[in-house]
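Missing here is one protein chain; the remaining ones are kept as they sit in the complex.
Each chain gets a letter, A, B and C, in the order it is written, and its residues are counted from 1.
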Amino acid sequence: MVTEQERKLETIDINVNVGPQHPATHGVFRMVLTVSGERVVDVVPHIGYMHRGAEKLSENVDYRQGLIYQDRTEYLAQFNAEMCYCMAVERLAGLEPPERAQYIRIILSELNRITSHYMFIGAFATDTGVYGTAFTYAFREREYIQEIFDALTGDRMMYGYFRPGGVVWDVPADFKERVRWVCGQTRVGIDDIDRLLTTNEIFITRCRDIGVISRPDAIDYGLSGPMLRACGLPFDLRRNDPYSIYDRFEFDIPTGTHGDVYDRYLVRMEEMRQSVRIVEQALEQMPDGPIMPEKAPRRLRLPPGEVYMRTENPRGEYGIYLVSKGGEKPYRLKIRSACLSNLTALKQMIVGHYVADAVVILGSVDIVLGEVDR
Amino acid sequence: MSQLGAFFDNVWVDAFWRLLVVLGLMVFVVLALTYVERKFIGRIQMRLGPMRTGPYGVFQPIADMMKILLKEDLRPASADRLAFELAPFLAFVPVFLTLLVLPFTARWSVRVLDLGLLYFLAVSGLTVLGYIVAGWASDSKYALIGAMRTAAQLISYEVPLVLAVLALSMLAGSLNLVAIVRDQGRVPFIIWQPLGFFLFMAAAVSDLTRRPFDVAAAESEVAGGPWIEYSGIRWSILYALTEYTNMFALCVLASLIFLGGWDWPLGLKWGWPWQLVLMFGKTMTLILVIMWINATFPRVRVDQLMSFCWKLLLPLAFAQIFLNGLVLVYHWPDWTFLVTSGVTLLVAGYVVYTRLPLGAPSRIVARSAV
Amino acid sequence: MAVEEIDRGDTTTTPHPLTSLEREAERLRPVQVERPHAFYRQVLPGIVQAPADYVLALARKSSLWPMTFGLACCAIEMMSAYMSHHDLDRFGIVPWASPRQSDVMIVAGTVTKKMAPSVKLLYEQMPNPKWVIAMGSCATNGGPYTRYDRVVQGVDKLVPVDVYVPGCPPRPEALIDGLICLQDMIMRERRNIG
Partner (left out) sequence: MTAPHEGPQEAPIVPPEPGTIADLFREALPDIEFVASQGPVDVMLTIDRKDVLQVLRTAKDDPQLDLKYLRCLLGVDHEEAGLEVVYQLYSFTHGHGVTLKTRLPQDDPRVASAASVWKGADWLERETAEMFGIVFEGHPNPVPLLLPDDMTDHHPLRKDNPLAQVEEWQGSRLGAAAANVGHVPAGYESIAGEGGEPEGPSGESGG
């Protein structure tokens, strides 16, 4: 029996709007949380605040100019995105980059994976509530690698260094020493962050057993990258569908056991170590030689055809579906965004948790809004 | 001369100039702590902190203060006007009142109350009202959630705070702060009450809503909590003034009742300059420790915050009281305080530590290369 | 009084040959400067004014709190500028989460039309005096995305911009330079802002 007084105390669920400008949304993501007290009972994600037509614009510029939209789309792992785009064009054009260019690409892509994961760690730690200290630690290490990129390409973020067929110019003389030094420094840096975060009891209790997603669900939602590997599925395109020269290197694929937020964090930490391993092996094996094929045409005209090229980016499977109907410009260029697919599972992960967990779970997806909205 | 002396002996005049001194001290402390925090956290984060405003940026807090005072004082159209405008003062006044009973040296405080400790705890508990009113009046959901969290948090953590102080006052046999400090001339109470000190500091950090207990203001969740809608002078009262004054007051209290205050070591012998140095050093150490924790720890979740208080701190506080009672009733020697309290702290720490999931990296199953 | 002798308009143009006395007087009359909120001018009259607005502008420029408003790629470089390598905190610049407590909005990235109402709303939520920095070519004029019709061609179509920082994205040094430009601007315009 409900008394009059109890009826007056009826509670309502309120909608809390997080974003598009909110410290936790890593950009301009917006989600409307329906909360009952501190529990989230429903979440409606809204994206598209940064939809700026990279696909449409790529159709209107030629193949070399289209590279700049790859940088700006995947703005935390630019080299990986450039690599995917270049390989898609190469597959259609029948170009084969020379050995040295392949090694340079692998080294830069793996270093870029490290910088991207550093960015994740910084932002994720801030989501769990660390007052910028993990962020500055991660950014210090990130800057070391970025200095190499800067010295090599002339820009800190939008490199535009790869070309269909190879790379634009050769690496400087001190490249190998600098990369070797940075590999050592990265190992130290990861250990630093390990000591700061990984074994911190509060951090563990914040991340453990939240945002769990099972393996069948992960496949069903089309998750990829560390999100998928945290569920225990050792699927990595570098191993399962080797592109470029990834089959020449020894590296481990870390997988999680629980599929929760903490596993995603650990998988990313371990991936950084494996990336360092790959970079070191690639430095050992890197031959001398040309960086562009001899017969590379000055103006790329692709034969008609369609190709879906995919690479393993820090956030998952990055795909370029390229339709050519002859000519200098792509007829259609679709960017398969790992973040977009990873975000589809957001509702299943968040509902039932606390508001504070919602922020952490969103952080563990490691979204890049440029890639989600394109 | 005697006329002048008589003038200053007047109760009202005496109270007035002492109040003025405390007010000036408070403003100075707030400005200094703002600067110290930014510098200190900057160094922890491998940055320099403010450098350009004056030599080493020492005028940074003054610039901040002048800027904030001249900012537009916005009030949301849908806010409750009276409550919105009064809430900052509701939060600030209790904090200021706590400063009145703190003896900064052996002979100098605004008032020495026999129930000083009780007065301090009672008055400082009122701060939560200001936050609740601010959060409710802002008519923003973030502010409301933040205010509800603040209410739950501050009221819960008041309990272990009071119980830890209660256990200590059993030792001293008094609630008079001067008497408590005088009791520690030989050994500061932290030696005899390590568990009590831990409880007090944990509750104090939570009382200050600092990391790891800053769920109320959680920047990445509710973007500032109750004071999200405040700007200009009201924001500075609600946030900066209240927070830093509260931090200063709690750390002064902790150094008085646990670290021996102005007495230990040799305070009474060497006179008031040494007492001031002692107080400054102890208080500053505690403040820096709080800032250090603030800079490095993640934030706990709301339910973890509550269970930490009710399931861990509260039983331990009762245990401390019980142990003190045992020692006092059976007239055991003083060192048994240290043994009982310390052993309890170590056991509790060990149990909590082992029940938490350590050895975490072993969860990763790495597939080796083919 | 020295304070009143502010810019007299365009004095470099050649005077009209048929200048009458009234016209001359008109030309030499000081330009009235709008001083909407300068309350200290009533409080601190006379000679004190010059140092007062100087000091207040000094305080304002030394404590610019930007709102954390990363929209796109430029946000990463904005974060880099806050971090230890570049450390904007040296200039007293600390990011703040709520618009109510911020002084300057750094629009770092492409503003789309879906985002435009929020940008405007956030600008309106900030208390006076407030400034806007358009960081990067996207915020300045749409940048590489300017031809796409969902993208606003520059944030200055929505809010008044004080400083434009060029680059795609601007390096952190460029952002710091933009903030120093803003500081200079605050000092230059100190008489106008109450």
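FYI, a residue touches a chain if its C-beta (ideal position, glycine included) is under 8 Å from a C-beta of that chain, and two chains touch if they have at least 3 such contacts.
Since the model is a prediction, treat every value here as computed from it, not as a measurement.
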Out of A:I245, A:V323 or A:V351, which is the one that touches the chain we can't see? A:V323
Check the options A:R39, A:R208, A:R273 or A:K334 and report the residue that touches the missing chain. A:K334
Quickly run down the residues of chain C that touch the omitted chain. 69, 98-100, 113-114, 116-118, 120-122, 124-125, 146-150, 152-153, 157-158
Taking the full complex into account, what residues of chain A touch the chain not shown? 12-18, 20-22, 32, 46-48, 51, 53, 55-57, 59-60, 91-92, 217, 219-223, 233, 235, 240-241, 303-310, 317, 319, 321, 323-327, 329, 331-332, 334, 336, 340-341, 343-345, 373-374
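Throughout what follows, only the chains that are shown with their structure count from here on.
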Take the average of all CA coordinates in chain A, do the same for chain B, and state the distance between these two points in whole angstrom. 42
Chain A and chain C, separation of their C-alpha mean positions in angstrom: 35
Could you check chain A for residues that touch two or more other chains and list them? 22-23, 135-136, 140
Two or more other chains in contact with one residue: find those residues in chain B. 45-47, 219, 223
Chain C-facing residues of chain B, complex: 38, 42, 45-53, 57, 59-60, 62-64, 66-68, 70-74, 219, 223-224, 228-232, 235
Partner chain A, residues of chain B touching it in the complex: 41, 44-47, 141-142, 145, 211-212, 214-215, 218-223, 294-304, 353, 356-358, 360-361, 363-370
Residues of chain C touching chain A in their complex? 67-73, 75-77, 79-80, 83-85, 97, 109-110, 112, 114-115, 118, 122, 138, 144-145, 147-148, 150-151, 168-169, 171
